[in-house]
Structure formats: C-alpha cells, structure tokens
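What you see is the complex with one protein chain gone and the rest in place.
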Amino acid sequence: MKRGRRWYAVSAGITVVALAIVLWVLLLLAKDGLAGWHWSRLTRFPRELRSGGGIAPELVNTVSMVMLAECFSAPVGMAVAVWLTDYAPPAAWVGWLKRVLIGFQSIPAIVVGLIVYQTLVDGLGWPLSVGSGTIALAVLNLPAVAVLGATVLSEVPGRLREGSLALGATRIQTVWRLMLPAALPALIDQLGYSWARLAGETAALIFTAGINVGPRWGWFQPGETLAVHFWYVRTEGAMPDWRMVAAATGLVLVTITAGAVLGAKLWAARILAKRGVGVSERG
Amino acid sequence: MERQALNGWIERWQARLLWAATLLVAMLVLAITLVLAVGATRFLQSRGWRLGVLLGANWNPLAGHFEIGLFIVDTIIVTALAMAMTLPFGLGVAVFGAYVASSWERTALRWLLTVLAAVPSVAMGWWGLAVVVPGLRRIGGGPGFSLLAAGAVLAVMLLPTFGLLALEVLDKVPEDWHQASLALGASEDQNLLQMALRVSLPGLKTAFLTAVARAMGETVAVQMVIGGAVYGFHGMLGPGATLTTQILTDMAILPLGHPAHGVLDLMAVILLAGLTLLTIWAQRGDERP
Partner (left out) sequence: MVIDPREARGVSIRHLLVTLAVILGPGAAAALQPAAITVAGATSLLPYARAVIGQWSRDNPSTRVALTGGGSLGGWYALRLGRADIALSDIPFSPGTALKELPIGKMPVLLVINRQAGVSNLTMGALRRVWRGQVRRWSQLGGRKAAVRLVVRQAGSGARHVIDARLGAPAPDVLQIVQLSNGAVVRTVSEMPGAVGYVEGDRPWLGVVVCRIDGQAYRPGGPWPLYALPRLYFPASAGPAIWSLSHALASSPRKTGFGIVPAARRRFGG
C-alpha cells in the first residue's frame, strides 16, 4: 500500500456506513413487510376497520396511472428534447427555455399538486380521481423528460450527425435512424428511473388522486396509489393490522421501483452488449 | 422526384410537430408560473403590499394572520441539516466509487446507488417514524417529531442521489491528470484533495445544488416526521413546519375563492424563486473538466 492514502481508507469506511444506513431502511421494510405476508394481499381490496385488507386496486391504479402519464409525457417530452437539440435556433430565448425547464425539473411535487388541484379539481370540478392524478404525474414528468432527453441526445457524438446530414439524409431521418437508436440505451435507462419516480410520488397525488379507491377502475374513479396508501396507512390507517399493511404496501412499492430501474438498466445493457459495447463502459 | 417531395413534406410536418410540442410545454410552464404569480400577487395586494408583515411567525389563517416567516426559516434549517449530514457521506461514497473501488465494486456500487436513489421518499418517512423519531425522543427527550428528524430523513433520502451525481463528476477527471499529478510526486491524498476534488468543484457544486433543490421540495417524508407545529421556533429537537408541509396542511381549509387562498400560491412562488436562484447559481461557471 502506498503512503498517503489515508483519505481513500476513510472513503471506504464512509461508503460502508452510508450503504448500511440506506440499506437499513430497505431491510427493515422487508422484515416488517414479509412478517405476515400473504399473496392474497395482492388480490384483495383494502379494508378500513378490519384486518386482512389487500392492495389490489392501489396496485392497478399505480401501474395504470404511471403508464398513462408516461404515454402522454414521454413522447411530448422527447419531442421537445429533439427540438431543443436539433432544431432550436441559436436564439437567446431558447437558452432561457432550457434554463427554465431545468428549473422546473426540480419543481416540488406539492406545487404541481396545488396547481392541478386549483385548476382541475377546484376549477373544473373534476373529482379526486385517476384522471386528475394522471395529469399531475404527467405535468411533473414533462420537464424532466425534456431535459434528460436533451442531455442524452446531446451526448450523441456530433460527427455522427454531421456525417449523416452530409450523406444527404434529412434532419428527421437523422433523428429517427441515427440519433434515437444511438441514444436508445440511455433513454431506456432514463425511462426506468422516471417510472420509478412517478410510481413513488405521493405529495402531488394526495389532493389530486385522493386517498381512497373506487369499486372499479375508471378515469374519474378515486385513484389512490401504492405510495399514497403507504403514507395513509402508516400515519392514520384504522385497521388493526396497519403495521403489516403499511410495510407490505411499502415493500411492494419498493419492489416495483427497484424493478423498473433494474429492468431498464438490464435492457439497456443488453442492447449495448449486442452492439458489442462493454457493459461496464456505461455503468 | 415524387419521393423527394414526400420526404420534404414529412420533414416539414415533423418539424412543426416538434415545435408544437415545445410550444405546448413552454405554455404549460408559463401557465403554471402565471397562475401562481397571479394568486400570490392578488394575495399580497389584499394585504396592502406590506411584505414585512408576512415575515413574522404568527400563522393563524382563520384569524387572518398569514405570516410565513417561520416556514421559510424551517425550510432553510431542515435543508441545511439534511445537506450537512448527506455531504460527507455522499462525497465519501463518490471518492470510493470513482478512485478506490475495483472494477466490479464500482459497477455494483453504481447499480446499487441507482436502485437506492429510486426508493420513494415515503419509504424514508416510514423509516423516520420507525427509527429516527423514537430514537431522537429517547436521546433528546423532546417529542421526537422535529426539524432534526426531518433533516436526518432527508439526508438518507438524498445520499444515493448525491453520491451518484458526485461519483459521475469525479469519474470525469481525466486519467492523465492523475498520472501527471502522481508523477510530480503528489501522494494519493494530495492528489485527491488538491487536484481531483479541486478540479471537480464546479461539477460537485451542481450535484450539491441538485440535492438541495430536492431537499427543499420534498413534502411527504418531511411531513411524516416534522410535527407540523406552526407556533414559534422550538429548536432543532422541537417540531416545526416547512413551506411544503404547510401547503399540504392548508390546501383544504383555504379553498379556491377563499380570500387567503393566495397565500398558498405565495408559498409556492417563494419555493420556486428559491429553486430558480439555485438553478442559476448551479449553471454559472459549470464547466466540467
């Protein structure tokens, strides 16, 4: 060992402690969630005052709302990203737009909830529902997709683009046949993260999707998601087995978010591997 | 030749679609800003533009007292506590991941951090209620629900994100520079502190400010452990309320049409203004090595 590597040793120690603390959260959740776990929780409706309730509608709401929100915000956001990278004139206002979008990428979710509540729920009289919640998620996601998409596209080497254009391809052909395929693995990676982020969203949904579920799924049915149910049951649920229900809900939620992130990463890695690029190169 | 005309037509329309999407998003962002700004302005107008009156700690919406100074102070304190706790851990993880870890350790660490960064904040709040609040109650003797609990929960929530961002930044320092620095006789420690961290400073600043923005904007994890007290400042081990948690608390009792509904818009505007300042600061001089 070389002399003067004290800080490297310190960093290794810190890493162990840091990972231990964060993993503590997950392990505690797994321990409490698996205690008394039964698969029927995934198929039953929640119960308000009795034990043994499930999370089936919350599961359906989470997946459907995130999917619908992505279906709207991912294409529009990517369109903005493509426009910003390939079409935008070198004008000052474009720079400002980029800056504003970067700012809005970190807009507090509760502010999006407030806006959607004011306009849709209070203004237009929409119920607290799957619909209002989906719109809130889409609004939350749009700037993030646009900014991250633009970042990923701008990392495609400029000489590829110039080469394509020089060979007579149109700009849009360059985008479809070259830019997007080249950026595909990174885009899939981002999509997985964005899925996880929306699935775990709580603050934007409490006052837009509501904290209860309807007897069936529908655009205007109450749209409690797993994350909101987790929050609700832990802080005030009146069912006798609230500890188990809360932890089980959290465990399913974390499994979904981790699955989205890992699945996307593995998929991206497979595409890269097929192209003959090592996995480790993009981490 | 017909094909070329078709191509041109597609090209034009696709460009228009892309432009329309951009316009849509720009309008959306503008609309959000306008709705909040109009609400906040009308509220301030109704209070006679006496901004100073709003900065006290007397919050009693039913009695007509709308002083939000306490929430601003608590937001700043909680964010500062969270960043103070997360900074050393995040940097440690980043240094380890970028310079110390072996190849497989580095890959494993990155994947792990990515998964942990995606853990929903409500799970952190759950952990806070299970571990941090009772722990602080036992150690500090207070109610447990406190600014410190909120800061600790946020610190754990931000650690993977900040660690990952910082790791990416440190990774971008060219290998040549390390070689050169070591060849000039620097020890690994000197290389780390005086070369690598120093040249990475702008990037680390951006990573740090991104984490600050998330800490400021987090609602549920904080709401679960902060205690929601709106009367006065009770110290780090006492309860409080931030701008985000108070918006959540009062959204139902100050409905649209209530003369004081605008105070929620004002709180949102203050949050957004803070985030805008952070963004501008983060982008200034962000030239990575």
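Descriptive notes on the structure:
Think of it as A and B in the order they're written, each chain with its own count starting at 1.
Simple rule for what comes next: contacts are C-beta pairs under 8 Å (C-beta built on N, C-alpha and C of every residue); 3 or more make two chains touch, one makes a residue touch a chain.
None of these values were measured; they are calculated from a predicted model.
Note on the undisplayed chain: of the listed residues A:A18, A:I55 or A:V121, the one touching it is A:V121.
Touch with the chain omitted from the figure is made, among A:G13, A:P75 or A:G218, by A:G218. Panel shows chain A; residues 46-49, 121-122, 124-129, 131, 206-207, 210-215, 218-222, 232, 235-238, 240 of it touch the chain omitted from the view. Mapped onto chain B, the interface with the missing chain covers residues 60-62, 129, 134, 137, 141-145, 227-232, 234, 238-239, 241, 248-250, 252-255, 257-258.
By our rule, only the chains that are shown with their structure count from here on.
Separating the CA-averaged centres of chain A and chain B is a span of 16 Å. Interface residues of chain A, counted against chain B in their complex, comprise 2-8, 10-15, 17-19, 21-26, 28-29, 32, 75-77, 79-80, 82-84, 87, 97, 99-104, 106-115, 117-119, 122-123, 139, 142-143, 146, 170-173, 193, 196-197, 199-203, 206-207, 227, 230-231, 234-235, 246-247, 250, 253-254, 257-258, 260-262, 265, 279-280, 283. On the side of chain B, the complex with chain A involves touching residues 7-8, 10-11, 14-15, 17-19, 21-22, 24-26, 28-29, 32, 35-36, 39, 88-93, 95-97, 99-100, 103, 106-107, 109-112, 114-127, 129-131, 156, 159-160, 163, 187-190, 192-193, 210, 213-214, 216-220, 224, 244, 247-248, 251-252, 255-257, 264-265, 268, 271-272, 275-276, 278-280, 283.
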